[in-house]
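Note that one protein chain of the assembly has been removed; the remaining protein chains are unaltered in position.
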Amino acid sequence: MSTFTTTETALTRDEMAALVAADIPEGAFVNLGIGQPTNVSNFLTAQQGVTLHTENGMLGMGPVATGDEVDEDLINAGKIPVTELPGASYFHHADSFAMMRGGHLDVCVLGAFQVSGSGDLANWHTGAPGAIPAVGGAMDLAIGAKATWVMMGLFTKTGESKLVEALSYPVTGLGCVSRIYTESAIFELQDSIVTVRSTHGISFEELAERLPVALVRAA
Amino acid sequence: MSTFTTTETALTRDEMAALVAADIPEGAFVNLGIGQPTNVSNFLTAQQGVTLHTENGMLGMGPVATGDEVDEDLINAGKIPVTELPGASYFHHADSFAMMRGGHLDVCVLGAFQVSGSGDLANWHTGAPGAIPAVGGAMDLAIGAKATWVMMGLFTKTGESKLVEALSYPVTGLGCVSRIYTESAIFELQDSIVTVRSTHGISFEELAERLPVALVRAA
Amino acid sequence: MAPRIATTAAEAVANIHDSATILIGGFGNAGQPMELIDALMDCGATDLTVINNNAGQADAGLALLIKERRVKKIICSFPRQSDSWHFDEAYRAGEIELELVPQGNLAERIRAAGAGIGGFFTPTGYGTLLAEGKETRVIDGKGYVLESPISADFALIKALRADTHGNLVYRKTARNFGPIMAAAAKSAIVQIDEIVETGQLDPEVVVTPGIYVNTLVALGGKN
Partner (left out) sequence: MAPRIATTAAEAVANIHDSATILIGGFGNAGQPMELIDALMDCGATDLTVINNNAGQADAGLALLIKERRVKKIICSFPRQSDSWHFDEAYRAGEIELELVPQGNLAERIRAAGAGIGGFFTPTGYGTLLAEGKETRVIDGKGYVLESPISADFALIKALRADTHGNLVYRKTARNFGPIMAAAAKSAIVQIDEIVETGQLDPEVVVTPGIYVNTLVALGGKN
């Protein structure tokens, strides 16, 4: 675990993505969820040698395709045309999710509605009356990788913490999240203990006051 | 079901193999077990367009390899070097047994120690004290194909019927055999009714007397 | 049997009957057998159960089948999209049944059907709404849900190329559900860009062996 650090201002989305990218181990196999996590790929360096997985059947996914590169047979899980890097491979859907479910990916980065102090994740369904549910690969991604990291805003529009004691939204996966990146703080979750690795634009004490879960400051 | 026929003499092994081969539908996908069933391939005609499966990962297996054709990476389930026909494909062991277990093969032909009137098969283990058990693909082959046919001698060396009321040898698969080819008769098994399609060197009446199961003569 | 070779998409789907269960391949546009789906629309079969990753988009293909109320039930992982208005309307009107399945469980259930597996314990979905009413079990300290195979009368899929034995190769991420759907259907109907002579596909690179393919229709293609 890293030493506790703090910055004066909240992290921008790009700063969050850059921090996630920097935390990905060299040579890791990684799945970046749709939305904010996709931005992490823009901050990975060639030196890191990270291999990206897309659950629709590919390892070695390259950047978004542009111009002549666009090929309707080569898309990512968000259905965006992408490119292929040297060393890529293709496989069918059952093999692709076997790869995920079997714990072969090192890191999966996801967005979230809520995360509990014990690492439960909610990110697939608001549960609102009349909402049409759709899950896609969210539940597979949540529980499949060796490490599941979340990127999210720490507070709702009405100021409530999205890091909660117990989920009020429907569960995506239980006890699966080990790290949360937010604009205000980065959290490490282990054995239901929430450690704050850093704060941004907020002090540890203020944070501890605003959040409904007990926090430990990193050494 | 065929009309009842009879011949003066018992069938030779080659005659049995030829009859099995002639019964295999055009274009069928077939697995021929080790031993006597392997001989069936010698009587399949090119016109039949039969595709042979070998459970160690291949469709489109050709004849036994000779001379320069021998390739240690290309063997059948009996570990004999074989050849590859145009239209062949290779796959791994889980995919190969999925193909079998999933009911995609039309016919599987096996040897047997015993078959019961309800189609139970014993062919993997004598159950003798001190015998080292070995099963290989026997149980998968028995229950996987759309039709499982047996080739065997009808009587043991001591003259007992191998078509029995209930197995005394350990079971390979329950209710899986639908046809039995022997030197003395060919049997069709359905819903625990044993129909004799033909007799060879023995009359239907004699057969009915010697066998411990009720027999119906084909129309 | 060597696959039947149809000359048109209409001929390829002509045997599809009312109340059929149909696996439809594709993820986004990649691997989506659009011409076969259009032919299914034209052939008139109704009261269908469809298995697809999504529930149709915009005013084409599966979305039109749903608009015309030809689909009584859909099994999918992600029905709700910005342009899934026909599904949304049918669903809100209570005129289509939805079975929502996590994408990996959907793939594994289809694979199980083709592989003769009677059911399997998967960790995906454990402790969630989508496991409600299903058998669960804790194995070595980890929670699992028992899921059952999904088989079908027909599969409509798209591949790149076939030989006359029905062996298939795919192209890039258009492979997706094709191989497992072909194996899970009683009858797999495959549109490809071209059919080549047997012997023209390297046996090492065949992805779907011809044993799984019942009908081929070559429709040309951009590739």
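Descriptive notes on the structure:
Labels for the chains are A, B and C, by order of writing; each one numbers its residues from 1.
We take it that a residue touches a chain if its C-beta (ideal position, glycine included) is under 8 Å from a C-beta of that chain, and two chains touch if they have at least 3 such contacts.
Computed from a prediction, not measured in an experiment: that's the story for all the values here.
Contact with the omitted chain, checked across A:Pro37, A:Gly119 or A:Gly144, is made by A:Gly144. From the options B:Gln114, B:Thr148 or B:Thr172, the residue with contact to the unseen chain in the full assembly is B:Thr172. Within the full complex, the residue among B:Ala18, B:Val64 or B:Met139 touching the omitted chain is B:Met139. In the full complex, chain C contacts the hidden chain through residues 108, 112, 115-123, 137, 139-140, 142, 144, 148, 169-172, 203-205.
Interface residues of chain B facing the missing partner chain: 54-58, 71-75, 79, 84, 90-94, 96-98, 100-101, 125, 130, 132-140, 143-144, 170-174. The missing chain lies against chain A, touching residues 26-29, 49, 51, 53, 58-60, 84, 86-91, 98-105, 144.
By definition in this document, only the chains that are shown with their structure count from here on.
Ranked by how close its mean Cα position lies to the mean of all protein Cα atoms, the top chain is C. Chain pair with the highest count of contacting C-beta pairs: A-C.
Of all chains, the one whose CA centroid is most distant from that of chain C is B. In whole angstrom, the spacing between the mean C-alpha positions of chain B and chain C is 35. Centroids built from CA atoms put chain C at 29 Å from chain A. Of all residues in chain C, those that touch two or more other chains are 111.
Multi-chain contact residues of chain A, defined as those touching 2 or more other chains: none present.
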